[in-house]
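Shown here is a partial selection of chains from the complex, left in place.
In this document, chain identifiers A, B, C and D correspond to the written order of the chains, with residue numbering beginning at 1 in each.
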C-alpha cells in the first residue's frame, strides 16, 4: 500500500508514459514549497520523467547549483528575481518591488537570462509576506491595516533576512513610518514567530498570505495598504538548457499554474500544517481533484 | 571569489564591529554564554566524575551515558527546549532571548568531554601513589585533595579545554532561536546572500576559538603540578581519551 | 590514665605485632596467605623472604589494613587492628611501598614533610625533620630538597620513600622491598645505615625482601614464605641458614648458605692468635672484634700478608690468620652439629 | 484505502500528532510515517558510516605523517581544530558550488569534523604503545613499516577505538546538519519538526538518532573486544 499511499502515487503510471530521462527538482523545505514541489514531482513523474527532489533550508543552498545540476524549482517571482538581483549587484542593491508578477518578470528578464533561468507561466496563486498582530491588539489599538501602525513602537518577529529589506522591516519603517524597535529573526511564518507574538514578546509578526492557521491561533493579518510587497506569484523556474531539451515540461507545469489559486494554496497549506498530512498526500489528492492526472 | 574580498571588507569595516549588533558586542555575548555553560557543566560534571573516579566505580557508566547524550543533536535539543513550556524562549538576564534554553543545551553538550577526562584523570593516578597515601594514613578527603586532584588537574583541564572550544563553536546555533552571539552574523550573511558577511562571521568564530584553545592550553600547563621537560609522552591535545595500555602492562606480575 | 598504665604494664609481655591464624583469599580465589601465625617483639627487625608471589606484600598490607584479612586476627601492641580506625592506625605505622610511590607533584622535601604535616606539626618543624631525614638516608638536602621525584634515580627515590616513612617516628615500620632498585654498593650502605638507625630509634620493623642475603644481613629473625603464603620457617638467620626446616627452605637459602653462615657468625676471641712477634706496623689491615667471621675472612683473603690485625677499640688484641679462620669454621660446624 | 482511513480518523478526532493535539510522543505518527522514518534512518546511517570511514582513511596518513615529522604535528592538529570551529552553517553552503546538493557535500563536511578527534586519538594510541615493546620490536629487526602494522597499530587499538567511539557518536548527531543541503537523514525530520512545531516528529527523530548512536557505539565496542583478545580479563590485577 506504500506505493499508492504517500510516497509517489504516480509511479504506476510512469511505466506507461515515455521515458523522458531524469529531472532534478529542488526547493525550500517549508511546507508550502514542499507541497508545490510534491506536485511538480508527481506531474513530471506522470509525464515520464525520473524525478529527484531535494528540499533544503534556504534558497542559497539550491541556488548555488541551479541551473547547473538542478533543473526545476518551484519559485516565487519576486523571490527569485530579487535573489538574482542581490547576488549579481551585491547585498545592498535596490530590490524590485513591483506588485504585479508580469511586470516583475520583465524587470528581471536580464538577470534571469544571465543566470540561464527561464520562468514559465505565473500562477494566479500568490504568497507574499504579510504582517499580523493578535486579535486583542487589533481590537484594543484599532489596527486593521499597516498604516494604522504609523508612529507606533513595535517589536517585529520575522525571517532572519527581514532587517533592512523593503518588503519587510525597511518598508515598514520607511514607507509606513512604523517605529520598529527590534527585529527578532525567528523565521518566516514559523511557529516561533507566532509564539513570540502570541506571548506578547513581539507585537508584529511576519507570515505568508497563504498560511491558513492564523485565525485559529487568534491572529489577524494587517492589510498591506501601501503595497510594499513585490508580487510573489508561484512560478516554475526552469533551467533554460533543460527546457530546450524538454519543452514538454512547460506544458505540464503551466497546467498546474493555471489551476492553482491562492485559496487552494491556503487550504492545502492548512492540511499540511494542521492535519499534518504529508505534502505528497495533499499534492496527490489535489491533483486528482483538479483533474491534472 | 568576490566573497573573499567581501569578507575582508566586512572584517575591516569599523561599523561591523561596533554598536548593538556589532561583532564586538556579539562576541561578548557569545563568550558570556560559552563560559556560563562551561562553568555550569563543570559544576555539575566535575564533582560527579571526580567522585566516581575517587571511589573507582561507576565511571565507565557515567562516561558512556554522557557520551551517548552527545548523539542528541544540539540543535534538536535546543529546539525541544525552546518549544517546550519550560524553559521556553524567555529572556534570561544578560543572556537574552532563550538564554536559559541555550545554556542548558550547551551545558549538556559540554558534559561528555568534561566527565570523561575528569574521571579518567583520577583513575589514572598511579596505584602506587594512591597506596602510599593510604599507607601514611591520609583520609579519603586528604587523599583526594592533596594527591589525586593535583595529579589529575592537567588532564581534567584538557577535557575542559576540549569542551570550551566545542561549546564556543556550537554556541553559534543560538542564532537559530534568535539568541545572542556571533551566529547571528553567520545566519544573517547566509540568509541574505551576503556570503562575505557569513564567512567573516565564521572566520571570527574560528579565530576566537583558536585563541581560547591557546589560553586553555596555557592554563592546562600551569595547572600541571609536575613541571617537566616537554616530552612527547605528555598530553597536549584536546584529548578525550588517555592511553591506559601502558599502565596496564606495567602492573603484570604482582 | 588508667588505660595508659595498664597498657604500660602489658608492654613487657605483649608482642608488638601478633598475627594469629591470618589468611587472605582474593576475590578471584587466589590464596595469597594461609593460616599465618607470627609474633614480632618490640624493637625487633623481622624479614619476610620468599619467592615472588608468595604473599609477602599481602601480609605486610594486612598489618596496616590496606588489605583486610579473610581469616584470623592481627594485633598491634595488644589491640586488634580491625577495631581501629584505619586512618589513625596507619598514621602510627610507617610504610615504605614496593613501588616507591612518591607524590610526583611534590618536591622531595614536601614529600618527606607530608606525614608530619598530616599529624599537625608546624611547617617549620616538619621541614627541619625532613631535612634531618634526608641527611640520614644519604641525600644532601641542599642538592635534593627542591627536586621533583622524576629528577631522581630509582635508588634515590627509594631512599626518599624510607625517609618519608620514618618522618613520623612511628613505633612500627613496614617496608616492602625498599632497596630493590638500588645497586649493590649503595644497597650495602643503605642497609648499614638502616641497621644503625633502627638500633638508635628502636622501631619495630617488618621488612619484605626477596633477597635472602639481605634478609640474613638485616633480620633479627627471618620468616621464609613458600608459594601460596605458607610460612615455611621463622627463626634466626643463623638457624634458617644452618638448619633449614625443609627442602623448600634449603633450596631457597641456596647451596651457598654455608658461606652466608659466615656472615652471621661473630668473630670469636678464641680464634684470635696472640700478637707475639708481630709488629703492628707489619699489619696492612686491621679489623674490629665486632665483625663477622665472613668479613674477617674477606679481609684476610684480600690481604697478601696472610695475617690481619684484630683490634678492640684502639687496642690490638691479636691477629687473625687462616688457621684462626679454620678453627672458627670448625667451631661453627661443631655448633651446628650439636644443634642438629 | 489507507488514505481514506487516515482521512476518516482525521475527521473524527484529531490524531495525536495533528497540530491541535501536537503530543510529544505519538505512536500513530510512527505508524503513519513508517516509510519516511525508515528512509531517513537509512540515509542517516549511510551518511554517518561513510563519513566516518572516509575520515578514518584520511586521519591515518595524517597521523602517521605527524608522527614521522614532529614539526608538522602541531600544524596538523591546529588545522584540524580550526576546521572543527567552522560552523556547519557556513561550511556546507561553501561546499555546495563544488559538490552540489549531494551526499558528498555532507560526507566531506562530517569527515572534516571527525578528523579532529580521530587524528588526535590515533596519535595518542600510537603513543600509548609501551616504549619497551617498541624497542624490542626494533631490536629484533622489525623495519619501521612492519613494526607499525604488526606491533604498534594493534597495541594502539584500545585508545584509537575510544576516539572512534567519540567521533562516531558525535557524527551521528552532526549528520543532522546535512539538512542544510537536503541530505540530513533524520535531520530533515528534525528541522521540519522545528519549523512546523511538529513535536512528535521532532521527538521521534531525536530518539532514533540516539538509538542509532547507541547501536553504532555497541558495534564498535564489540568489534574492539573481538580485535583485542589480549586485553580480556586483565583488569582485576593490581
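One rule holds in what follows: a contact is a pair of C-beta atoms (placed from the backbone, for glycine too) under 8 Å apart; a residue touches a chain by one contact, two chains touch by 3 or more.
Keep in mind that this is a model prediction, so the values were computed, not measured.
Just one of each chain type is placed here, yet the complete complex contains A x1, B x1, C x2, D x1.
In the analysis below, only the chains that are shown with their structure count from here on.
Counting C-beta pairs in contact, the chain pair with the highest total is B-D. Once the centre of each chain is set as its mean CA position, chain A and chain D turn out to be 35 Å apart. Rounded to whole angstrom units, the spacing between the C-alpha centres of chain C and chain D is 59. Chain geometry summary: the mean Cα position of chain A and that of chain B are 40 Å apart.
In chain A, the positions touching at least two other chains are 58, 60, 191.
Contacts with at least two other chains are made by residues 83, 127, 187, 190, 254 of chain B.
Taken as a contact graph, the chains fit none of the simple arrangements: neither line, ring, star nor complete graph. Touching pairs of chains, sorted by label, consist of A-B, A-D, B-C, B-D. Residue ranges of chain B in contact with chain A, taken from their complex: 82-83, 89, 97, 175, 177-178, 184, 187-188, 190-194, 196-197.
Contact residues of chain B toward chain D in the complex are 64, 67-77, 79-80, 83, 112, 127, 165-166, 168-169, 172-173, 183, 186-187, 190, 195, 198-199, 201-202, 205-206, 209-210, 213, 232-233, 235, 237-246, 248-252, 254. Residue ranges on chain D touching chain A, taken from their complex, read 1-3, 6, 10, 14-15, 17-20, 29, 33, 35-36, 92-93, 96-97, 100-101, 179-183, 188, 191-192, 195-198.
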